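Only one protein chain is missing; all other protein chains are in place.
Chain lettering (A and B) follows the sequence in which the chains are written, and residue indices restart at 1 in each chain.
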Amino acid sequence: MTRAEHDTVTPADKDATGEIAQPPGHVEVWRGNEHSPVEGAPDGVITLKDLEVYYGDFRAVTDVNVQFGSKEITALIGPSGCGKSTVLRCLNRMNDLVPGARVVGTVAYHGVDIYGPDVDVIEVRRRVGMVFQKPNPFPKSIYDNVAYGPRVTGMKVDSMDELVERALRGAALWDEVKDKLKQNAFGLSGGQQQRLCIARAIATSPEVILMDEPCSALDPIATAKIEDLMAELAKTYTIIIVTHNMQQAARVSQRTGFFTAEADEMGHRTGRLVEFDTTEHIFGNPSDERTEAYITGRFG
Amino acid sequence: MTTTTVSFGERLRSGRRSSTASMVFTAVLWACMAIICAFLFFVLFTIIQQGVARLDGNLLDRQPSQIRPETAGVQSALFGTLWVIGLTAVIAVPLGIAAAVYLEEYADPKRWYNRLIELNIQNLAAVPTIIYGILVLAFVVRGPLSVGAVVLAGGVALALLILPVIIITTREALRAVPEEIRAGSLALGATPWQTTWKQVLPAAISGIATGTILSLSRAIGEAAPLILVGATTFITFNPDGVFSRYTTLPVQIYTLVPEDRDAYRDLAYATILLLIIVLLAMNAIAIWLRNRYQRRW
């Protein structure tokens, strides 16, 4: 199932920019590790270990152990309030913006704890992009929306026009907007706005794209377009999507994690990851009865 | 059965007609609004009627005179007002916006010191304007800085006076910018300041501009603090810098009060009219800005 390619490199391969020069095409298969309770664990672009999130004194999520695979789509599903969006927002530290939010445990990006003391949150967010529930284009031109990320992160770009075109093509939006790049993004339809937000996210060339219910504000036709786009993007990017829509998870994802919230003896509801497996397995033959109950619509 | 239905229907119909009490109540509310409007029109009418005669070229061209009020002007006060307000804007606008940005975009409202700053600003907004005059008199005109009764002192007094107002209106404008804009920008790897400077401030600019213009127009009409910082001197020359002595239009009007010759009264009303025209123009710009650029998110 793992499509990512791996290789061992020596420090000598590092070039002047600190990036590692390697020709593509080397394979090393990831076989899980002892920390992961999940069978068939993917390669772990992002690994969560004993993750707990608190909002003030309220424990929103606990006991999340999971690895996400590169260049595939992982869907996080579950009933409302189960903490799936909370987990997603930990992956690029957007929870930092919530006053009182606190993260315990490890969120490792290629083995580096992104909540570590020396980590610059901006470097994290450059690599882990995000698309939000409601399309949120900036009140600027289409062109400026896409060029914003590269500009603010100081990317060295030969031609901004080219980059914008590539990002818009990547988000399957180019043909629709190429003649009105200077127009305000608010003039686009909801579906187009959301694809613009995807174009904006890929313009900074991230490795991972987080999507927080990206289609919940869109009509079915626009949703279908975004789903097609996700499949296309998964050839290049690691995509983690939170969705309420089980059919969507089944259609687009390779792996699925099912969350649910259970009340403790005090009545506080805390979200947990119940099951994480291939989408086929989750929707075909779930191991946990709670998953099955949710999938078959008996609860949630 | 039938009777019940009928009486119920009657009650429904009578309920729809307003009772006498509620008609009177509505009329009283209308009257309140009407009295307020009538007073405003009475004030504006008086000012125009009494002031229009002397709203002539002399008013703008000439300097104040204690001998010939019939042809005297208020040029030094007009220029003094421009100097003082310019300085006020230069001091208060950047500082006010900066403080508002700190409180809205950076500060953790749970911290005691941020709450203290907030409470403090609310209090400053309601401190009598004349107190700001005492402050500047003690620290700028005399005391440590001792610059004397010059434009700088007037500008500082009015700047401190409108600073809380600019902070409060700017914060409201920043709060109206939806959180998604900030989240979108930060998620792309922008720093907090990049997010503020490139997204939040441009999105809030019309609200900030409206609030700023309104507070500057409040400062233009203000006389009380300037009386304390020495603007009441009889000045017949235009200021030529921030260390120049000065007077302003509202102070000029105040100094004309003790004079009881009609010519002085006409001059005072003409000066009020001039001031009102400037203020109404600024208000109109602010209202236009707000209606034109008000963004619906």
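We take it that a contact is a pair of C-beta atoms (placed from the backbone, for glycine too) under 8 Å apart; a residue touches a chain by one contact, two chains touch by 3 or more.
Keep this in mind: contacts and distances are computed from a predicted model.
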| item | value |
| --- | --- |
| Protein name, per the UniProt record, of whichever chain is missing from view ("Protocatechuate 3,4-dioxygenase, beta subunit", "Phosphate transport system permease protein", "PPM-type phosphatase domain-containing protein" or "Spore germination protein YndE") | "Phosphate transport system permease protein" |
| Chain not shown: contacting residue from B:Leu82, B:Ala176, B:Ala224 or B:Ala263 | B:Ala224 |
| Given B:Ile117, B:Val147 or B:Ala176, the one touching the chain that is not displayed | B:Ile117 |
| Candidates B:Phe25, B:Phe243 or B:Tyr293 - the one touching the absent chain | B:Phe25 |
| Residue touching the undisplayed chain, where the options are A:His110, A:Lys178 or A:His268 | A:His110 |
| Residue ranges of subunit B at the interface with the undisplayed chain | 15, 18-19, 21-22, 25-26, 28-33, 35-37, 39-40, 43, 46-47, 94-96, 98-99, 101-103, 106-107, 116-117, 119-124, 126-135, 137-139, 142-143, 160, 163-164, 167, 191-193, 214, 217-218, 220-224, 227-228, 232, 250, 253-255, 257, 265, 268-269, 272, 275-276, 279-280, 283, 287 |
| Residues of subunit A (touch criterion as defined above) contacting the omitted chain | 4-9, 14-15, 18-26, 28, 30, 33, 43-44, 70, 109-112, 114, 116, 118-120, 122-124, 126-127, 154-155, 163, 166, 169-170, 202, 204-207, 232-233, 235-237 |
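Just so it is clear, only the chains that are shown with their structure count from here on.
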| item | value |
| --- | --- |
| Interchain centroid distance [CA atoms averaged], subunit A/subunit B, Å | 49 |
| Subunit B - residues contacting subunit A, complex | 108-110, 178, 180-191, 194, 198-199, 202-203, 295 |
| Subunit B partner contacts - residues on subunit A that touch it in the complex | 92, 94, 97, 99-100, 122-123, 125-126, 129-130, 132, 134, 136-139, 148-149, 152-153, 197, 200-201, 204 |
